[in-house]
Each structure stands twice: as C-alpha cells, then as structure tokens.
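A protein chain is absent from this complex, but the other protein chains hold their places.
In order of appearance the chains are A, B and C, and numbering begins at 1 in each one.
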Amino acid sequence: MGMQAFLDIFDIYLLEAVINGILLGGVLALLALGLNLIFGVIDVTWICYAELVMIGMYAMYFMVQYYGVSYFVSAPLTILLVAVLGAALHYLVIAPLLTAPPINQLLATGGVLFVLQSFATVAFGIDFRNLGIRLPVLAFGDMNFSYARLLSFVAALVGMVAVYLFMTRTFTGTAIRAISQDRQIMALMGVDTKRIYLITSALGGALAGLAACLLVLQYDVHPFVGLSFGPITFLICVLGGLGNFIGGFIAAFLFAEIISLGGLFSDLEWGYVLAFAFFIVMMFIRPAGLLARRR
Amino acid sequence: MLEVSGLVKRFGGFTAVNNVSFRVDQGEILGLIGPNGSGKSTIFNMLSGTLAPTSGSILFAGYEIAGLAPHRIINGGIGRTFQIPRPFRRLSIFENVALAGFYGQGRHSRAKAEEAAERALAMVGLPTDRHASVDGLGAAGLKKLELAKALATSPKLLLADESLGGLDEAEMDQAADMLRNIRDELGITIIWVEHIMGVLMRVVDRVMVLDHGEKISEGLPSAVAGDPRVIEVYLGTDAETTQAAAAEARRRGRPMMLELRGVNAGYGTFQALFDVNLDVKAGEAVGVIGPNGAGKTTLMRVISGLIRPSRGSIKMEGVDVVATPAHKIVSLGIAHVPENRRLFPQLTVDDNLKMGAFMKDARGHYTERLEVVFDLFPRLKERRHQMAGTMSGGEQQMCAIGRAMMSNPKLLLLDEPSAGLAPVVVQQVFELVKRIRASGLTVLIVEQNVQQVLKVVDRAYLIEAGTIRASGTSAEMLASDTVKEAYLGV
Amino acid sequence: MRLRMAARLVRGLLVAISATGLAVSAHAQEKKIKIGVVFDLTGPLAGGGSELNYVGTKIILDHFAKSGVEGYKIEAVYADAQSKPDIAINESVRLLEQEKVDMVLGFFSSAQCVPVAARVEQLKKFMWMTTCISSAVFNEKGYKYVFRPQASGDQFGMMTMDFIAQNASAKLGKEPKDLRVAIIHEDGAYGVDVSKGNEAGAKKAGFNVVLKEGYSATAPDLSALVTKLKRAKPDVIFHTGYNPDITLLLRQAREQGLKFAALMGHGAGYGVYEKLKEGMGADATYIFNADPISIWLSNQKTMDPKLPPVIKMVGEEFDRIKPGVAIRSAHVGIGASNTYVFMSDVLPRAIKKYGGVDPDALRKAALDTDIPEGGTMLGFGVKFYGEGTPMAGQNERSFPVVIQYLDDKSHVVWPKSQAQREAVLPLPKGTTYSNQ
C-alpha cells in the first residue's frame, strides 16, 4: 500500500466507521449487560443467551406484525416473557447442576441453545421475519447514523444506569452484588441464595428481552440469529472481567471498533480475526479482565 | 542444609512474612510454631515453590532455590505435605504415591517409581495394594498418604505441615513416632509445623516461633516453652483476675438461650466434633478456647446452620434448630461473625451493613439499627462509603461485628475475632467485645488468644481434638493446668 | 414429560431403523422411476428461495405422478439439505444408495451442487440440476451424467453488465470509462461465480470498477462494507446475495446514506420480492434483478402452445399451497419449468428410445435434447453442451433476463426481445438511495 493510499484512509468515512463502531458497541454492550450479570453472580455461562434474545425478537415480531399490538406495549410484555424464560432456564437446567463442575452447566446451556433454535424453527419456520418499522436516519453532511442504533446505544446506557441503581439502592440488588463476592456466608445474612439466583436469572432474562426489543429494529429475526452475536458477547464479558459492568461496557466498544475499523481496511472477516486475536492476547495480559489488576 | 535469610512475602499491602532468617542442619527436626496467621504456611509455600518470595534468599544444599518452579524444587530434594490433605481422589492410593515417586525424582523409570511407592507406603503403614481407593481412608489415613507422597519423592528435606490436626491422641503419638523414624532411619531432615504442642515438643530438636510473620524465638523446646515472649503470644501477659464474681452473679437465674447436646459433626469422612455439650444462658458471655484445628470453627458453623450435625440437638430458646436452613436461623436471633471476618470486600461499609439487615423484619428497622451500630462503632460512620476491603484489620472486624448486629440478634457468635490482627489491634477488638457485652447482648466467642478472651467472658470451655476437655469460670480456666498443657505442651 | 419424550424418541428410532432396513428388500419389480429431490427446507437458504423451488418442483412431479410417464410410475423421495453442503452430499448419497432412487434432481445452492455433482458422477448416477447456477460445477470437469437446463452464473453477471453497458450513455449520461461500478457478492460458489461474470462484463464494457469484495452471507454486520461503498462512490452496484444479507446490507446502506443510480441484483435473495418488500418497504421498488424469467411473465405468444395451460396449473396449485403472495416468485417457475423439461422431454425419450431409466439411458436421452427457444416455460430453449466441451452438461440455450420491480410487480426490461417495458434508470430523485 502506497503512502498516499494509506493517507487516503483518514477521511470522513473513517470517522463514520469509528462512530458506527461506537454504535455497534452500544448493541454489544446491551447484550453483554445481562450475560455479565448471570456470569458474575451465578458464575454460569449461558451459552444460549443470544437465543433468549432471539425468542424475544420473535415475540416482538408476532405481537407487532401479527397481532398489531403497538411497539411500546409489546416491549414490556416481551421483556417480561424473556424474564420468565430466564428464570425457567435457571430453575430447570442450572439449579440441578449447581454442584456439578461449571463446565457441565456451560454444556447444558449449550443443549438449550439447540432446543431454542430448533423450537424456533419448528414453531416459526425458517423465514426471515422483519418488524417493518423503519426509523428515520440522522445525517451530518456525508455521515449518516441509524436511529435504531442510537436507540440501542441509549438503551444500553439507560439499562446500565437502571441496573446500577437497582444493584446499589435496593437490598436485593446489594445481595446480588454480595453473593458474587462470598457465596458461602450469604446464609449468615439471612439471604436465601436460591431465591437470589432466581431473581438474578429473571433479571438477566429481562435484559435479554430489552436487547431483543432493540435488536429487532435493526436485524431480521430468524432461528439462527443468535449465532451472529452469541460468541462475541461471551468474549466481551470475559474481556471486561466477569461480572464487571463497566469493564464489559468498555470491552464492547473496543471490540466494536476493532470489528468496524478492521473491516474497513480489508475483508470484513479480518475485523473479527483481529478482535478474537486481541481477546486472546488480552487474556494473557489481563486474565481477570480489562479493569482488573494483574494477578 | 537449608539457609534462609531475609525472607519476605507481601500480599498487596499485607506482610505475611517479614524478614525471617533461619537455618536447618542436616538430620535435624525443626519445629515451627506460632498462632494462626503467623506465617508458617506461607514460609512452607515459599520453601516448596508454591509461592515466590517477595525478597530474600533460600539456599538449599548450597543452591539458591527462591522463586524456582515447584517441580524443580521437589526434584531437587525437598518434599512437602499439605496442612489439609490433598489426595488425588481419581487415583488409587498406590497410584497417588507412585506418581510422586515418578515425577518427584526427575522421572526415572516406572519400576523405580513403584518401588519407591511401596517403600513409602510401608514406611507410613498404608496398604501397598495397588487398587485400594483413597475414598476408604479416614483422617489419619489421609495424613499418612500425604506423608507417603512426600517420602516417595525421596526428599533430603521434608516439610511436614500440621500432620496431626484432626487425629485422636493415639494416632497423634503414632504420627509423631513416625516422623522420628523417618529422620532416624532415612536420615531425612524435617521442618515440622504443628499446633499440638505437647506432641511437637517431645519430638523436635529445636523450635522456632513465629508471630505476625516475624521470628520471635528460637531454641531448644524447653527453653522456648519458658520464653516469656512465647507465653505472651499464646497466653497473654497481664494475668489480672477476671470479673469472675460479677459473672457468677450474672449467671444465676438467667434463662437458657443456647443448648447443645451430644453434637457430632464433620466434613465427609472427617469428623470434627465428638459429642459436644455446651450451654449459653441469656446475657452471658461464654468463650470457647482451644488450639487450631480443635473444632472451634466447626462448632460455630453447626450452631448457625452452615453445617448439619450428624447427631445431637441444638436448641435456641428451647426451639430445635437442627433442621432449620441457615438463612432462617438468622431470624431466630443468632448472628454469626465468621472467622477472618468475611466482609464483602468490594462493597462499601454501608452496603455490608445493609446485608446484615437483609431479613424482612430487620429491613424495617434498618435506620434504627444503623444508629445503634454507629453509636457502638463511631469509626464505621466515618468510613461508611469506603470499600470494606480497603480498611484496616481492626476496622474490618468492627464492620463484621456491626454487620452481624444489624439483624438485632439475641445471640452473637464471634469466631476468632483476633485472628490475623496486630497485637495493638487485638487489644482494641477485645475492647469492642466488652462494649458489646455491656450492651446486654449474649455472646459466644471462640478464640485462640486465651488471656484476652478470658478477660471478657464469664465462663469458658476448652476444646481439643473435637472434644470438650474442660469448662469453668474464666479464673478457673486461667489457672488450669489442662489449658497450659494444651497450649505449650508443658 | 421428559420420559414421554424419550419414549417417543425410542419408538421413532425403532421405526426409522426398521424402515431403512425394509427399504432394501421392498425394491419392487414394477416399472417405476424413483426420483430423489433435494432442496433446503430449513436453514437460511430455505427462505432465500430453495423452498419455493421445492414447491414448484413438487407441483410438476405430483402432476406427472397422476398419469405416469410411458407406463412408468413416478415416485419422488424428498430430502432436506438443511442449507448445508455436507448434508446435501449425505442425503444425495443416501437417496442413491439407500433409497435406491434412479436419479437425483433439484439443488438450490451452488455450494451444494459442486460437491454433490462430483459425488454423483463418481457413483455414475444421473443428476438433473434445476436451480443452482455456478459454472464451477461443469468447468473442465468433463462430467457425463450431470445436466443442467438452468443458465450458468457468469451468464447472470454478464447479463446485468450488458444491460448497463447498453443503457449507460442514454440513461445515466456517462461514458463507460467514467461509469463507476462496485461488485459485491456473498462468497459462496454462487456469488463468486456471478461476480466473475460481472467482472468480465465490466472489463468488456470498459467500466471503472471501484470496489470488488466478497463477504460471508452470515456476517452479522455489514456497516464497514457500506462505508467502503460510500467511499468508492459507485454509480451502479452489482450485488449477489442471499437473504438476510441483502436486507441487512440495504438497511445499513439506507441508515448510512449510501447513494447510487442503480442496484443490480442477481437472483437468489433478489428473486424473492416478498422478502425484499418486508425488509425494505417502498425501497424495494426500482431494484433490478437478473434471473430466469418468471414463468408468469414470459412471453406466451412465442411459446409452445402446450405450455400456457401448465403455467396456469402451476399458478393455481401454488396459490392453493401459499395463498396471498403478491408476486409469485420466479423461483417457483424455475423449479417447475426445469423439472417439466425433464419429465416431458428427457424421460419419455429415455424410456422409449433407450429402453429404461438407468443412468445411461437418461444420459443419452438428455444429450439428444433439442428444444428451440420458446419451448420451455422460461422462454429459452434446451440443448446441452456435448462431451469434450469445457461446459459439458450445461444448457447452451438458456439465458436469464433482467427484471425490475415496479408497483409491486416485476417487469422484464432486458433483453429487448423479452422486454415488457422500459427500465426506470437511474433511481428517480427523492427515493431513498437516489444519488440524483
């Protein structure tokens, strides 16, 4: 690549890519939020987390497109539905495995991933469904930004703040934070850990539901939509430090920028290759997450 | 043979081992003693390579081994056992030892490894049957296995970490003899960490005493036992008489609060408590003293429901709580301040206190209780927005006690409130306990620090190897020879 | 609940195992041709048009099954390739070796055609490809038993380029060398093949190719590609893709303000107007698409007179199976027409002239095929390149057409001989993507 060609990259489109990266980061941060909660508190990886989002997206699609329910009525219903799903997942699959090695929990949720995917295939078919809501576009000269993404970005922020307030201002929220630091003595505080886990799972589900409400504005829903986001969401959570919300938030933006800019310079996949490689290298440098001190 | 100089280990801001130097001669048995948290295990971990020292040098047979990878140190001729046996349960007993025989000596032939395993097993008196499972072993057997593993690496120096905890008297003597035999027959030099002084003092050639990461005494067993600094560490100095009379008065005519009858408890195959009977009356302060590993913490855990007793009854104000889950026992008025405080380090003081008031009934009185706790510990009010993990040890202990008091308990269980604290702070902590007592709360306190605890309690029990050995008023206990023997082995 | 599930599964397994075992012995002596049909009924390709091909094919096979052909009973065995090439291979092998079908027919995705053709040829069985277009299937391979009446991928790419080349100066007001074109494609056999045709066509026309890039059809985000397109400022974008990548690309293009004069699609995802409309609403209007002509749009005046009733029958059947579809996708017709050619022309000849339905008879019958233009529902004729030619097995008379979506209908705009109306080019001012 010649020098001039190299310099040509630094134009308005680079800036646009940077900002689009930030907006993609909003989407990823939103996805990471709920997973991080589950990860941090129950110490379980829900491999099927993105599939919960997929189910939520279908719920939105059917309510809005099929039954004509308004978007703003459907959204809370969807969040509730996925919250119930999250609690059910914990009750049926995770709870019986709490004393098993963590790997088995991870793999069991992998089985749930198959179940949810094929359930969606059986129930909804393989068609790509689209909500049909087309939000306007925000334009600054040559740069354009999508409202749907801005909305996810804002929702990710609001979601974080809401979760933050819940976690700091309420007894239950404080217990959720405490349980991730010392699970064994929670009983001495009079805390029923089983109940807290169930609440946490429902909360994680609710956040997946929120993500679903926003993602459905940007992406078609189909049974395999979860695979597009699932793996990258896990990596973000780990990179940020399990259970570390701020870390997860920052990691989401780092990842999104790498993907966005990496794809700009070469084939799209190189963005992902770079992001994954970055993840592996960071694991060696900061195994406990971006914001953690070196062990 | 071993020459340690200026050894230091820091964990963050905490200095676990501070500038310790000593030497061990060929064929010697060196006893290493000191209260809980004095740095004994940390020294072992550095000698065996499990931890890298912050600074200092460890010369073994003339070579510097500080900071080497563990397997290289083991191959170089140092063998170690762990305080809590760590057998490989997926392997048979024989395989456990053969593994050590193979890798511990730099991977020679398999036949030689098996030979070494047979010898080591015979030495400690375990069956050499190749298929016997580890699961069949009791506490004593596991300790033996631990020793056999270390021996199979054919060490020149053996680091034996608390080989006796959890054993009965006969087993202890047997184990002590075994260590002697190992030295006498195999010529292996031994460093032995032990809490059961009586046995230790009989076997070792020399003793080194640690306290708060520093060496405070070294010499022949008889000399060390008489060293005033050592006695101070173990029993305290100012032997002022306790408020025995006052206690006696207080004790009379109070209703029974906590009543343990014939309690047995343990972990898996390991039994930690044998037929324990214990009473606490309302308004009383009762102490439980005893060396490390005697079952004190287990006792506390059984009362607060963290462990189910295998036999016996526990009654709180007449209600049997054996079948009650731990998180419900709290609402009966029992608050447990666990060993090592166990605060939520990443939560603020406020949040920690909030967790103490998690129960439904307590939430309603949250602000009132906060007042009470802040009145008792004004320092906590100053620190309320600080992360609990960043406070000093004494402040953390305040916070832990404060957290327990948030639930407005009737009975407070304190597990080793002085553990790991500097002497000055220990003093402060016991002042706190006095203040709590004065507020009328019933207290059951478990301590290693005999002198201090006997000053604040009315009555005490001595527990050793899971059995109550003696009980009486504070004054009686302080004068008791049984207590002295348990602590200093004299 | 779980137990009952398990019990049902065990029962299902037993039934399936015994069924596969019995199938071997139940190979009857009656005169019959068994046809294995492989399309994608699940996975992303199903929605991309494969399922519609299946429907079209099934309508024709059911139609012939009623009467039989030359005394032969028709039995079709359907299999789902699940949008995965390895499953397509497995299923084809299973149909041929286990179900003992006499031939396989169908195949939507070029990624499946390429390996399956190699495998079928290796087994010396007969294969009739109705849909996939990759030229890589035949290129210099010298297959003997693999035939395809469908146009090949590079023809698609050449056709759209030719269309723009012929209209560039008149409609876009630019000399070919000043016309900036971008070629983007999914990176499967299909996209790669079409893009090669695009590239060749662009070179021939002398266009300035400002961007050529492939991407994976399953990529979750294409905004970087859109940014690259914006930077390259193409007048015309030549795009080959499945769904949902098309919807995703066009949605992100809208959101990021990508402007151009025309968008040329090349079949697959662009052939399913319903999906485009659902994803893009009014923006689906004015999109161009190269595909075999929809059988409902083809010029019936120049067509063999026995075909229009068949077209009508297919349309009625389709409406019965999938009621309420605005534009009957060209995919239905592709499946139907290409199957019809086999059933009405090749198969009778094999039976009558070559005495049966074994692979060699079918092969000889296929090589004899000589249908003039207008002889199929898709308008084109059928004659296969013979042995020894680089594209042996490919229909030399097939061609795609360029259609444009206007007023929720598709209109043939190119080539001139089939054109039904004038193309709207460039995108009218005021439409979302218009650069005017």
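A few comments on the model shown:
Criterion: a contact is a pair of C-beta atoms (placed from the backbone, for glycine too) under 8 Å apart; a residue touches a chain by one contact, two chains touch by 3 or more.
Quick note on the criterion: contacts and distances are computed from a predicted model.
Entry comment: the absent subunit's protein name, as recorded by UniProt, is "Amino acid/amide ABC transporter membrane protein 2 (HAAT family)", drawn from "NADH-quinone oxidoreductase subunit K", "Pyruvate synthase", "Amino acid/amide ABC transporter membrane protein 2 (HAAT family)" or "Probable glycine dehydrogenase (decarboxylating) subunit 2". Considering the complete complex, the chain that is not shown touches A, B, C.
Only one of C:189, C:202, C:261 or C:293 touches the chain withheld from this view, namely C:189.
Remark: the omitted chain is touched by one listed residue; of C:42, C:256 or C:376 this is C:42. Check C:73, C:94 or C:322 against the missing chain and you find that the one touching it is C:94.
The chain not shown here is touched by just one of C:62, C:86, C:319 or C:408, and that residue is C:86. Which of B:48, B:304, B:348 or B:471 touches the hidden chain is settled by the complete complex: it is B:48. Seen from chain C, the chain kept out of the figure touches residues 2, 5-6, 9, 12-13, 15-17, 19-20, 24, 41-42, 78-80, 82, 84-87, 89-90, 93-94, 96-98, 110-111, 114-115, 118-119, 122, 186-192, 214, 216-218.
Mapped onto chain B, the interface with the missing chain covers residues 11, 16, 36-37, 41-42, 48-50, 69-71, 74-75, 80, 82-84, 86, 88-92, 95-96, 98-100, 102-107, 110, 113, 131, 133, 135, 149-150, 153, 340. Those residues of chain A that touch the chain absent from the view are 43, 45, 93, 96-97, 99-104, 106-108, 110-119, 121-122, 126, 184, 223, 231, 234-235, 238, 242, 266-270, 272-273, 276-277, 279-280, 283-284, 287, 295.
Basically, only the chains that are shown with their structure count from here on.
If you draw each protein chain as a dot and join the dots that touch, you get a simple line with two loose ends. Averaged Cα coordinates give chain A a centre that lies 37 Å from the centre of chain C.
Inter-chain spacing, taken between the CA centroids of chain A and chain B, is 44 Å. For the pair chain B and chain C, the distance between mean C-alpha positions equals 76 Å. In chain A, there is no position where the chain touches two or more neighbouring chains simultaneously. If you check the complex, the residues on chain C that touch chain A are 41-44, 46-47, 51, 213-216, 218-225, 227-228, 230-231, 243-244, 247-248, 251-252, 254-257, 275, 278-279, 281. By the touch criterion given at the top, residues 11, 13, 16-17, 20, 24, 121, 126-130, 132, 134, 137, 139, 142-149, 218-220, 222, 224, 227-229, 259-264, 267-269, 271 of chain A touch chain C in their complex. Contact residues on chain A toward chain B in their complex (touch as defined above): 168, 171, 174-175, 177-178, 181-182, 184-193.
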